[in-house]
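For this view, one protein chain was removed and the others were kept in their places.
Here the chain labels run A and B in written order, and each chain numbers its own residues starting at 1.
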Amino acid sequence: MSWLAIGALALVGIAIPLAMIVVSALLRPAVPESGKKTTYESGEIPTGSGRVQLNIQYYMVALLFVVFDIETVMVFPWAVMYRSALEAGVPLSQALLPLLAFIGILVVGLVWAWRVGAVQWTRSIRAATQKTERQNT
Amino acid sequence: MVSASAYVPAIVLLPFVSFIVALFGRDNLPKRGAYGGIAATAGSLALSLWVLVSVRNGAAFQETYYTWATGVGSQPWGLTFGALIDPLSALMLVIVSLVAMLVHIFSLGYMNDEDERDLPRYYAGLGLFTASMLGFVIADNLLMAFMFFELVGLCSYLLIGFHFREPGPPSAAKKAFLVTRFGDYFFLVGVVAVFTTFGTAAFAGTESFPALAEAALNGEATVWTPGGLEVSTWFTIVGLLILGGVIGKSAQFPLHTWLPDAMEGPTPVSALIHAATMVAAGVYLVARMYGFYVLSPTTMAIIAFVGGFTALFAATMGVVKRELKQVLAYSTISQYGYMMLALGSGGYVAAVFHLTTHAFFKALLFLGAGSVIIAMHHNEDMWDMGGLKDKMPVTYWTFLAGSLALAGIFPFAGFWSKDEILYEALIHGLDEPLILGAYVMGLLAVPVTAFYTFRMVFLTFHGEPRSSLARDPHPVRWNVKGPLSVLGVLAVVTGGINMVPVQKVLGIEGIDYLHLWLDNHWGGIEGLSSHHYAELNPYSSQYLFGGEVSTVLAGAAVSLGLALGGLALAWALYNVADPAEHTDKLGGLKALLYNNYYQDEFQVWVADNTRAVAGSADTFDQGVIDGVVNGVSSVSLLSSERIRRIQSGVVSNYALLLTLGLTTLLVVFGLIGGWF
Partner (left out) sequence: MSLLLQGTATDWVFSVRALLPVVLLALTGLVVFGINSLRPDGRDNKLLALTSIAGTLSALGVAIWYLLAGTGQPTHGGAISLFSGAIIVDGLGLFFTAIFTSVATLVIAASYDYFETDANPASFYSLLLLATTAMGLMAVSNSLATVFVSLEMASLPSYALVAYLKDNRGSVEAGLKYFLIGAVSSAVLAFGISLVYAATGSLLLPDIAAQIGSVGDLNGVLGVGIVMVAGGVAFKTASVPFHFWAPEAYEGAPAPVSAFLSSASKAAGFAVGFRVFATAFQPALDIGIDWGLLFGILAVVTMVLGNFAAATQTEVKRMLAYSSIGHAGYALIGLAAITAGASATNATVMGAAMAHLFVYGFMNTGAFLFIAMVERWGVGRTFEDYAGLAERAPMASLAMAVFMFSLAGLPLFGGFLSKYVLFLGAINAGFWWLAAVGAVTSALSLFYYSRVVKALWLEDATTDLDAIGDAPTGLYAAVIVAGVVTVLLLPGFGPVIETAEAAAAALFA
């Protein structure tokens, strides 16, 4: 019977958005206009194509961010319980060392990424030419 | 003391080692491998003699060396390799290794001195042949015997085709191989039949198939038969199946046609393989499992009749041949016919006796022929010879000894053995028309044999030289004369091992050594004695003229008289200074004999007319068997193609298929497991 409830929930979950679309389609007036078909760009008039290539460096930064994001997630609970653990008599080698090792590994990774130039903003040829074009105009 | 039995495998392995050495040593060997072969066969001979002596001292044995396959189930069969050393195989070991050694020595003169090429290949073939033949002799079960039987056939093929660059030998080799294989096919079916019937293929012991067959006939044991067939009928069929291999290998009618063509091989090979040993394999096999054959009167009668017929039939063809070796080839067929006649008519000892004497005198004749061929610069036509008597005395006198033995002239070896065969056939045949018929044919073959033998001797050695080659023959050396002399002596004296007529007539006991030997007088294996065979024998003995002695004397007198008659005719016709061909007097017979009764043509005709059978077999093979195989593979390939198409390269399809697969699994297992 528990499955029946899940099935009913799924059914309702699908039915609600469908019903909204159907109801609005029934109620709204049909006024075809070209402006309705354009891409919504926060009120601006859209320019260029929808497909934009971003510099790979954005991803590198994002990846490095994720690393430290996760680090924070891991360090936070540790920080919360660190003091009480010490008070409870847990030796430092077990309370502090594992986290240091963890951060140490991340540091090695970061240093390596830094050294091989992952955080350095490279200039792609296209970006360079665009820049010169802008300066010339 | 070290027992000879421990060295039995070495008898087989020594020539095998020489084969390996010749195979890999190639041209680096002294005398191109001849010395290795001589040493190996001499070693085998020495060990064989030792074994013979130890069997004489009662040390016959059977031993399994290696089980190479064991079955499963409650009564598993084992496929084994082992040795059965009894008086028969010990004797045969000595014969084979002795002739092999002499042939190796002779080959020095025939092959090395003539600067033949590829000699290591030749000696490798001889080595492998000797090893296989010795392995066949010691085999203690039918399957092992079959395997070595095939090996000797292979070696025969290789050695007949030794001069493969000439047109004749390869074709002769193929013919020999195919014709004997035709017989071996039946043999193989017979081996399988023996296994399914008895669950064993051992020759000796209480659990051997001859013993089981005997027990089954006496109702003491049960054996499998197809479709509830009568036991005795089934044994006859099995016996005949195995006989197929025997007839092919021992060149009996109608599968004898390969042997004359096999003379394309080098003469020492003819002496070793196609006269003394391999051709004897068939006869030996019958003797080896005589305890089985003797249980089936029908098979025995067929063996005797085929033997007698072949003896006469082949002898008549030998009369008109021009080539020396062709005459000998037909005489070989004929002589093996005698042995089969002896076996079929219950003369086990007589057959072994003739096997022994024939091995010596026929090897002698072939080697003598080889010597003549050397002298004649490889011209074999007897009409180009003549007058060689004075130029090559050793060859002449030894050849003459062999010829007298072959013709069955008193007191040479052949006389004694042939006489005993005819005697056995006679006394057992008086109640059995089939045996009697075989006896008559055997008897008629005697003068023919004497005639063609001495026609050969007179044309070759007597009279005036009829060509320049014969006037100035190439000399031969010690390595030719030595083996000839040894065999010449043996051809004269071998008869002494079995003086049955003398014993019977003069009443001297104990000079029938071979009889005693094969009767386990000095020990042997239980159930393999001639005495035992005689008890199982379906024949009764009848004597003419009121007694055994008179029958012996009458038989000997008749056959000796006929032999002398044939000799006299040959003398009259050919022992003149300038003999003429008398074949025209034969009229229509001449063409018939020259063409060997059109046997070859007949076989070709049979082959041509059974092409439809072969064709349908081919169609079956190509259509059904290959069709199934090809069908399976094309179905696989087709479905593989389908599978390949699933891999579309579009990753979203993969995700879809993956999800669908998982969902299917979830649903199926949910339903099976009743999760929902």
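What we mean here is this: contacts are C-beta pairs under 8 Å (C-beta built on N, C-alpha and C of every residue); 3 or more make two chains touch, one makes a residue touch a chain.
None of the values given here were measured: they were computed from a predicted structure.
Asker: Which candidate, A:Val22, A:Ala79 or A:Val111, sits in contact with the chain we can't see?
Answerer: A:Val111
Asker: Which one, B:Thr206, B:Thr233, B:Asn630 or B:Thr659, makes contact with the chain that was left out?
Answerer: Spelled out, the listed residue whose C-beta touches the missing chain is B:Thr659.
Asker: Considering the whole complex rather than only what is displayed, give the residues of chain B touching the chain that is not shown.
Answerer: Chain B touches the missing chain through residues 633, 636-637, 639-641, 643-644, 647, 649, 651, 654-655, 657-662, 665-666, 669-670, 672-676.
Asker: In the full complex, which bits of chain A touch the chain not displayed? Write them out.
Answerer: 2-3, 93-94, 97-98, 105, 108-109, 111-112, 115-117
Heads up, the rule we're going with is that only the chains that are shown with their structure count from here on.
Asker: Could you work out how far the Cα centre of chain A sits from that of chain B, in whole Å?
Answerer: 92
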